[in-house]
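Accompanying notes for the structure given below.
As you look at this complex, bear in mind that one protein chain is not there, while each of the others sits in place.
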Amino acid sequence: MLANRKLILAHFWLAFVVFGLALVLGAWQMFIRSPLHTWLSNPEWYYRSLTAHGTVMGYVFPTLVAMGFGYAISESALDQRLVGVRWAWVGFSLVVLGAVMAMVPVSLGWASVLYTFYPPLIGSPFYYIGVVLVVVGSWIWVALMSVNLYVWKQAHPGEPVPLAMFANVAGSYLWAWTAVGAALELLLQIIPVALGLKSTIDAGLARVFFSWTLHAIVYFWLIPSYIAYYTILPRAIGGKLYSDTMARIAFILFLVVAMPIGIHHTFADPQVGAGFKFVHSAFTALVAVPTLLTVFTICASVEIAARLRGGHGLFGWIAALPWQNPIMLAGTFSFIMLGFGGAGGLINMSYQLDSAIHNTQWITGHFHLIFGGAIVIMYFAIAYDLWPHLTGRELPSLRLMRTQLWLWFIGMIVTTFPWHWVGILGMPRRMAYYDYTSPALAADAVPVEVSTLGAAILLISGLLFLFILARAQAEPATDVPPYRFSEAVHPPASVPLALNSHGLWIALMIGLTIANYGYPIAVLTARSDSSVPAVYVGAQR
Amino acid sequence: MSTRELFTFRNPHFTVSVAVTVGLLLVTALVGFIVLPFAQRHETFAGVWDAICSAAGNPRVTQQGEAAPPPAKTSEAVLTSTTLAHPSQQSIGRGATLAQRCAICHGPTGISRADSPNLAGQYASVIYKQLLDFRSGARTNAVMSPFATNLSDQDIADLAAYYAYLPRLPAYHPEVQLPPTRIVVYGAPLRGIAPCGACHGSLDNKTGSPWLEGQSAAYIKAQLQAFASGQRHNDISEQMRNIARAMTPDEIEEAANYYASQPPEAIQRAD
Partner (left out) sequence: MSAQESHDSADVAARVERRWATISVIIIVVMAIVAAFAGIHQVTMPQARVEIVDPSRLHLSGEFAEANLGSVAEQDGSVTVRAIGQQYSFTPACILVPAATPITLRATSADVIHGIIVQGTNINTMLVPGYVSNQAMRFDKTGDYVMPCQEFCSFGHEGMWGKVRVIDKADFAARAKNGGRLSCVGE
């Protein structure tokens, strides 16, 4: 049952439109810094574009997708009209208001500080307040997800919570807690300085706060994709989910261990003790567990579908899979990119290997492969899968969808593999230009050109995606069956209390965060002599 | 949902998950806070407690080794983004009185007819810092140094506030407005030269760096050469010497001529 289609469509459309805009900026940036373009007469334009690209892609786009998909899950998985629709619109409006408030100063060049903020550089206060509003809007969604699950549980005492909703609510709690780090940084540190109420700021503490958000936010981006692996992919290819319990455990593990590991982003920082760096490094390794579990469960589910379709043999079943199905294709591409990206992540998580590639293009390659690749391609799949149910119109061409997905996959590989390579060569990220004529950088030139080609492919794919969605609106209305999620091979008759509720895991998440972050934050907060004068960007122009 | 059923050691999920989490924390903490610190060859710790405190990141203020004595006087000015940010009307007024003795070289409106720098509308922190440096001897000039010697801190702040307050006027020696050259717009990244405007106002202002539009070409050139040779060394931590040393004589010439030919409107008013 999808009763509030307009609400969900509003989220998705806004998400994908801002995604399209940010994609254009991204492609432009890659062109600018490649040897194909001479230097930019004003490097600030590059940093301005980079700020806009990062802010939209990191904070606005995935948040809107998670929110829209979350509402869709709540209505269809629980088979229950969304409770608090008016609040949902309030949340949406706050996200829109915040996004506009943040992007206006960025467009004017008043806040070219990049989406990671990194004080003591300080931009326009409206930029930061806008970002806070986006987060506050999404917190309304978190509350609504919780309320809707509560209402359903009251009506269905003791019944297993449908997996999609269980995961969706876990993701919303993860986001609520993850966002607290950046929210504290913005509210307690940056915004008072941006407003001129204070003139000094602890740059090291700000980085610790930001790492609290910056790592786990990836898992918040990831959760809709994982929900799609578990609850859309098996159904879409005519199979069943291998195991409901394992899926729950995977999401629970994300909830608990995604959070207290962010200090691996500050391995090279002077303000965090080596002991905490090691603890976070070890816990970062742990976050690979839910992904490894997922790889198994999804591969097994896909194999079930293939065998149901008559596939046989040790690997022969792969040929029997419905490759013409865009969801199948997206899932496969996503897994491949997740595999490469995950392997890169294992390098980032170890202090010793990280020092070779910290803050180089390798990192940019890594998170584009994981987020832009593995995650976003599943956002496409989610949109393709949901669209007929949201619009009441069939998407006309499977071939076009497959082309779009192929282009995205190829484009992402072509973009990010050379980035990884030049990162190993030591090319720093976030620079408005490079002098490739220098012998020291000459080896970077060809890989960077190749990656620019990848960017062009990605841009074409992204625009094609928007075209496919838009064209569906012109199709004749049809009767679309109710939206449903995959069933497990062995549907759970009853689920243990701990696996049917989030309380225990939230407690562990908060407890672990306090154990892993409490001291580093407290010890820096307690000192006033580690604060430094703010440097206002563009202040005296 | 019954919280009591969930948070009890009778619930195996609770017991196992809490035990695993606490166990992992303990093991990793043992390795991270005790085993690894002592494995480091370079560091010596006073004891286990010192190792734990260091690994936990307890900050301390340290001073390693003995600092070498400075071969020449360097700047003692301390500048932050809020230095002289909000001057009072009184300060500007006092500055105007004091500035009468500056007019002979720097012009009654703060625009020099000679090759002395124009000061009208210059950033306050710039004038403040240069006067402090002339007074301390970090920067020396036969004409300027005697003027600065007797200025009080308040005099310096007032003069800076006054000149920053003056309107930016066209200079006396503008020639044809020249197009920017490569060194001005792009710098030379691999030689460590950022675009001039990244500090000098047209892109952004680094506190203490002047805007240069309309300054005399001879003055800019002389200063760049003095920075390059190290004869002028009052730039904090060599921030300008690093750049000037890496510039070629031609680039110095181009940059000086470019800035001399620019109208002051290129820099917007600071508020």
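A and B are the chain letters, set down in written order, and residue numbers restart from 1 in every chain.
Here, contacts are C-beta pairs under 8 Å (C-beta built on N, C-alpha and C of every residue); 3 or more make two chains touch, one makes a residue touch a chain.
Owing to the predicted nature of the structure, the values given are computational and were not obtained by experimental measurement.
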Contact set of the excluded chain (shown chains only): A, B
Touching the absent chain when the full complex is considered, from A:Ser146, A:Asn359 or A:Thr403: A:Asn359
Selected from A:Val272, A:Leu407 or A:Val495 as touching the chain missing from the view: A:Val272
Contact residue for the chain not shown (choose from B:Val78, B:Ala103 or B:Ala218): B:Val78
Residue in contact with the excluded chain [from A:Arg430, A:Arg471 or A:Arg484]: A:Arg430
Residues belonging to chain A that touch the chain removed from view: 43-44, 47, 112, 114, 118, 120-121, 202-204, 207, 242-243, 245-246, 266-274, 277-278, 281-282, 285-286, 288-289, 292-293, 296-297, 300, 346, 350-352, 355-360, 425-434, 438, 440-441, 489-490, 527, 529-533, 535, 537
Where the missing chain touches chain B, by residue: 28, 31, 35-37, 39-43, 54-55, 57-65, 67-71, 74-76, 78-80, 186-195, 197-199, 203-204, 206, 236-239, 242-243, 245-246
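Heads up, the rule we're going with is that only the chains that are shown with their structure count from here on.
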Chain centre separation in whole Å, for chain B relative to chain A (CA means): 37
Touch list for chain B against partner chain A, complex: 1-3, 5-7, 11, 13-14, 17-18, 21, 24-25, 28-29, 31-33, 36-37, 52, 54-59, 61, 80-82, 123, 180, 185-186, 188-190, 195, 198, 201-205, 207, 267-268, 270
Of chain A, residues touching chain B in the complex: 39, 41-44, 153, 199, 256, 271-279, 282-283, 286, 433-435, 438, 440-441, 496-499, 501, 503-505, 507-508, 511-512, 515, 519-520, 523-524, 527, 529-530, 533-541
